[in-house]
Every structure is written in structure tokens, then in C-alpha cells.
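For this depiction, one protein chain was excluded, whereas all remaining protein chains were kept in their positions.
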Amino acid sequence: MASQTFMKVLSNKELIKDVFEMVVEGDTSAITTPGQFVNLKLNKYQEPYLRRPMSICDYDDHTLTMIYKVVGTGTKLLSEIRPGHKIDMLTGLGHGFVYQNEKSALLIGGGLGLPPLYKLAKELLKKGVDVKLVVGFASKKDAFYLDEFKDLCPVFVATMDGTLGTKGTVIDAIKENNLSYEHYYACGPLPMLKALAKFDDQHGSLSYEARMGCGFGACMGCSMEMKDGSSKRVCYEGPVFASSEVKIDG
Amino acid sequence: MASQTFMKVLSNKELIKDVFEMVVEGDTSAITTPGQFVNLKLNKYQEPYLRRPMSICDYDDHTLTMIYKVVGTGTKLLSEIRPGHKIDMLTGLGHGFVYQNEKSALLIGGGLGLPPLYKLAKELLKKGVDVKLVVGFASKKDAFYLDEFKDLCPVFVATMDGTLGTKGTVIDAIKENNLSYEHYYACGPLPMLKALAKFDDQHGSLSYEARMGCGFGACMGCSMEMKDGSSKRVCYEGPVFASSEVKIDG
Amino acid sequence: MANLHITLPGLDLKNPVIPASGTFGYGQEFKDFYDLNKLGSISIKGTTREKRYGNPLPRIAEGPAGLLNAIGLQNPGVEHVVAHELPELAKIFDGKVLGNMGGHSFEDYVETAAILSQAENVGALELNISCPNVKEGGMQFGTDPATAARVTREVKAVSSKPVYVKLSPNVTDIVAMAKAVEEAGADGISMINTLVGMRFDIRSGRPIIANKTGGYSGPAILPVALRMVYQVSQAVDIPVIGMGGISSGRDAIEMMIAGASAVEVGCANLIDPYACPKIIDEMNDLLDDMGIDDIHEIIGLSHKY
Partner (left out) sequence: MANLHITLPGLDLKNPVIPASGTFGYGQEFKDFYDLNKLGSISIKGTTREKRYGNPLPRIAEGPAGLLNAIGLQNPGVEHVVAHELPELAKIFDGKVLGNMGGHSFEDYVETAAILSQAENVGALELNISCPNVKEGGMQFGTDPATAARVTREVKAVSSKPVYVKLSPNVTDIVAMAKAVEEAGADGISMINTLVGMRFDIRSGRPIIANKTGGYSGPAILPVALRMVYQVSQAVDIPVIGMGGISSGRDAIEMMIAGASAVEVGCANLIDPYACPKIIDEMNDLLDDMGIDDIHEIIGLSHKY
């Protein structure tokens, strides 16, 4: 259930160039599953006007971690926030990753889609699931959080330029390493999600992004048309959808 | 000559309810006469969009004092600025009070028109002029800076409700105290300036206010029509005009 | 505390604050945040004859102090709205709502109005005439006085409830539009809808919104909305519900001073889900501070100048 709260920044550190990890403290009770997100109002002025959605990378009963890349005005402002500052957020947004009773799970991240898989990995491991991670980056210099994941599970990397792991996409890495799974969970750029839904449309949970007006279901700004012609809001019914329900083309 | 500079706030203290004195430090070289003003960009956001004009109450070679009343968004923000912060300002704006070679001067302030008379008093005293101050407020509780002026010259007060000094306007106080002068210098609300120009249109310098688009002569947003049909910009040819050149009606 | 109660055709408002169509869904997403009965009324998401998915994504872009949207009237169709969304809304909001509706042909409007106006908790219809008239080549119903008058007249003929016509600001002469719909029988006017705008991704050069153009609203449009409400409220004898950029109690009061009898609040709900109750509280405080006993004292206060 969506809720508004102010959280205090505990740390905001640069992991690699332009990619930051921020830990905030406050009321996390609205968050129920990994893969949910928060929506941040970055200052009291109207610049930027809209809130900025960010996945929840990790959370416990009083802290929450986000990892973000500076790509524009909003994320630039976020990177300048100092510890102690309080951020206005809507939390507990959307429906996250739901455990499908699988015994083995493959987590598939693409770039800044990696963060929400961190808490998911922890939760699945708690349930005794056999977890592996495949993650794709443009290049070795874009890689982050690999050690954190390696502490949890086996990690396979793909880079487009071959500077780390398999040269190619996450699908190339899955094939090269013969990775098997009962269910896969993916978060990353749209082309990756589409390729995965084509690769295996039966056993996947895909987390989508969309430009959002509200983040809590009010504006229809983020509605995706589903395979069956129905429409679902990335921010409300999503961001996680079954690979069987999404349209692969268009 | 107008110039842009960033000045560091040294202090920002509330004198009476909603009236603040702010001292800033920086390059004051563009300021040449008492009665000039600065134009403040209150934050890097577009709220408020326009700069806010403020009279210079006092200045020396590295500091500048302003006194302002909180009346809206801009002045509210100004009141929240803490020492150490740097403010983007245009300084040395407009043409201030010019000494008319008089032997005795009457300074006439109305409410928040009082501040620029402070530096003026100091400058006139340096020249050996006999200086007196008359100041009008709505009520005793609105009075400020009287002690500071009393350290310089005799002070006569008028209040509309009679709670301090003469009951009535500054003109009532001038009459009641039989104050004489060779030249007078006034700053205050429009009705006061008009009344003074009627009272004595030959020996006065009147400092005007106007809603400003730029503050440095570019937009014609502040042009007043003069008695002779010409027009003068409050921010550029003004804010100080001769009582003989202003239109008394309209 | 000032009296905020306003009575308008079909609407009995405990206060003049109404969430604007398209920014409040059918209310459900807000019930977790606060009790909707705090609101004057609610304008529901624009409803059409048939179910519509709307435009492809992205539908949202941002501008200085505002957002651009091109939702494309996504809605489940009027029959579904009357059967499900409105009864569900009745469970969480006791008052009458504004039945906002769109269409792409005269028949669309007429059929939708006939069905929607029957709904128990619809107090009045709100006719969004900013939709392109598909049959007549995409020109908007909302930009030609004669077309706007005709759609108003035809909808009035079938509606069992009062009809507010919602005007588009993208016109040369907003007063002509208002007079045309008043003449045609409108019971009230609501205004303004969004300004047509665009943004571009500078790397690719591509318009950010898939539909290319979008509707711009939020604080940035407030001065335009105030001007239009001022002009229209003086030119017509029917009440005007004012909107466009309202995000504080101060803004709402300024809109009423311009001539609005009630206000709608759009984008502000998206940024702050508590926007409407906050605006109501701020109006109360500000009116007290201004020494106003009854909100009616400020409606059109500017007209005397």
C-alpha cells in the first residue's frame, strides 16, 4: 500500500563514475516485496516538477538502499544530497517480484536494472532457492555491486565490448554458461526484457520502467498494453509482469 | 555601474517581527551613492523567477547592509538564508541621493523606506550638513532602527495610530515640530512621496519603488512618466528623482 | 472558519475543491491516503463510449513547473464505468461527482452522455471538447464555436443531469467559445484543459512523447488559466469551474478572485497525493487571515476593477 514518508539520508556514495548508492532511514513498513519502488520529490521547488522513481535495492525494518545513475537534472540533484537531509518519498509502490515456488532461480540484470535483484536474491536464498545471477553491462567500467552479489550467489557477467565476462548480451552469457533455472527474474532496459520474453516467455518475471506522472496509479501515464489486449500500469499492477503476459513486439 | 557579484551572508537577524537586517560581505566597489539598490536572485531555481530589489541601508568597502520585511515568497526565502551562504546579486544599481550643497537636510522615511536614509545620514554628516530624521510607521510595534539613527541625528517619529510620536503622517510630524531644511530626502510608500511632492515640490529628492523585471534598465518595466512627458526608469535614472520632476497626480 | 459551501448546478459542494479529470482516476488510488469525503466533489477520468487503451508509451514528459501528458483517454468505456467504477467510487465518496466524458464524433458524445448521466452518483456531466473530431478531419470540437455549440446542444438534449462544458485554452478567442456553449444550453463551464506542448530528447532529436504533442499543465499554466477564467466569467452568466496550475490554497483563492465559482486541481495530485486536502486547509487558513467569512465574497472579486 502506497504511503508518503520522509526518510533521512544516512549515506550517499559514488560506487563507480556517476553511479551512487544511497542509504536512507525511516518508515519502511509500506514495502512488502523486493522489486517495489519509491518515488522521490527531490526538492520543495518545482524543478524538477515530477517525482523520480527508483527501485528499492535493499531494505530492512528501518533502512532502505537505492542505487542510481546520474543521467539528468533529478539524479544530479539526488547525487548532491548530503547525509542528514530528509527526502520526501512515496514508498511501497507497485507490485514486486513474487516467488513462484521454483527450486532454482536465475536473476538477470541489465545495467541499472541490477539493484532490485539484490534484495530478491536475499529473499529467495532465505527460502532455500538455488540462486544465480547474470548481469550485463556495456563495459567493464560500468560494472558495480558484483562483490555484494558474489557474497550471495554465483555471478555471471556479460559486457557488450567483452571487457568483462562473456562478450555480448545476458542471453549470450546464459547460453555460454549453460545456465538452467525453473524461473527467471529480470530487470533492465526494454530491449533486454523483450529479448528475454522471446527467449523464454513461460518462466519469467520481468520488471519494466516507464516515464511516470504519479507512480501510484492515478494518471494512466505508464499503462502498457498486454498480450491479451488489457492494459496494466507499470507503477501499479507492475513494475513486475509475467513474461507470458507482455507483448513481445511493439 | 551595474555589476554582478556573489556576497557572503555574515548575519541575518530579526529586528522586530518580520523585519530583518542582513549584513553581507563581498565586492561593494560598484556602489557609489547612498540610495542605490541591489537585485537579489534568491536561489538557483526558478522560484521565485524574478530577482528581488533591496535598498542598500549601509555599506563600506567590503560589507553591505539591507533591511527588509517579509511580505511574500522572496523575502520569506531571504529570511531563511543562514550565515555563510552566498547570494547572487546585481549591485550598484540605479542613481541614489545626490548632495545638493544644502546646509540643513531633512531625511524623511516611511516604513521600509527608512533603510537607505541611514547611509545617507552618515554621508551628509561627513560633509558637515545639519541632519534631522522624520520617520512614519503604522504603529509603535512597527518601529525599527530608531536607536541607530539617534546615534547620528535628532529623530522625530509619526505613527498613524499615535502610539509613538506625532499621531499622523510624516508631514504632520514636520509641521508639529516646525522642522526646517534646505533640502529634504525621502523614501517610503507612494502616497507619502506624492504628499511630499505636493507639500514641497522644489527642495526634495524622492526615492521610488516599482515592480521590476530586470533592475538594470533593460526591460522598461519600471518607467515612470515625468511631469515634462519624458519617461524615466526607476531602476536606472532613478530610484531617486527630484520632487520638481515627478508627476504629483496619476 | 469561513463558510466554504457552494451550490452549483447538479453539485452541492461542502468546499470548492474538486480533483480534476485524469489526475484522480476513479478515486480508488487516493483512498489509502485520505478520506475522500473531505473533497467538494470529484471529476472522474474522461469516459468514452467504447473502452480505449489510449496512446502508446511514453505518454509523459516534463516541462518547467509542469508536465506534458498524452494519455489518449484511456478508460474502460462508459458502460463499464457506470456498472463498476462509479458504484465503487460511491462506496468511498458520498457526494455527487462530475462525469467527465470525451468523444470523437457527435454520436459518441450523445450516446456516452445518455448513459453516463443516468448514473446515480453523477451530479453533472463535464464535456471534454478537446478531443479531435475524427469524422471532420481531426479538428477539435473545442476550437470551433459552432461545433462546440452543436455538441453541447445534442448532449443537453439527452442528458438527465446538468452539463458543464470543459474548454480548451488552445484558441484565439476563448470568450467566443464560452458564449457559444452558453447559448447552446450549457449549465456551466469548466476551464482550462491543457496547452498543447512538446519536448524533445536532444540526443536522438525524437519527441519524448510517442504521440509527439502532449497537453501541458501544472503551475506553469496558471497565469493563462487565470486570464481566461477572468475573461469568460465576465462574459457569461453560467458558473465557471476554474483550473490550471492550482497547487496551493493561495492559487485556488486567486482563481476564485478571477471569477471561478469552484476549482479543480489536476497535476498537483500527482506530485503530492495529499494536495487537495492540503489546499482546502490552506484556503481555510488564508480566508481567516484575510477576514473573509464566506467564500462567496471572493468569487469574481477582481471584476470590479
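For clarity, chains are labelled A, B and C in written order, and residue numbers in each chain start from 1.
Convention: a residue touches a chain if its C-beta (ideal position, glycine included) is under 8 Å from a C-beta of that chain, and two chains touch if they have at least 3 such contacts.
Just so you know, these numbers come straight off a predicted model, no measurement behind them.
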Checklist entry - Which listed residue, C:Leu39, C:Met191 or C:Ile253, touches the chain dropped from view? => result C:Ile253
Item to check | Hidden partner chain, touching residue among C:Pro207, C:Pro239 or C:Gly266 | outcome: C:Pro207
Checklist entry - In the complete complex, which positions of chain C touch the hidden chain? => result 61, 63-66, 68, 143, 170-173, 195-200, 202-203, 205-207, 212-214, 216, 219-224, 226-227, 230, 245, 250, 253-254, 257-258, 286, 290, 298, 301-302, 304-305
Next on the checklist: For chain B, which positions touch the chain that isn't shown here?
Outcome noted: 1-4, 41, 46-51, 90, 210-214, 216-225, 229, 231, 236, 250
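The rule we apply is simple: only the chains that are shown with their structure count from here on.
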Checklist entry - Where centres are the averaged C-alpha coordinates, which chain has the largest centre distance to chain C? => result B
Checklist entry - Which one of the chains is closest to the middle, using the mean of its C-alpha atoms? => result C
Checklist entry - When the centre of a chain is set as the mean of its C-alpha atoms, what distance in Å lies between chain A and chain B? => result 57
Next on the checklist: Nearest whole angstrom, what separates the Cα centre of chain B from the Cα centre of chain C?
Outcome noted: 46
Checklist entry - What are the residues of chain B that contact at least two other chains? => result 46-47
Checklist entry - Tell me, which residues of chain C touch at least two other chains? => result 64-65
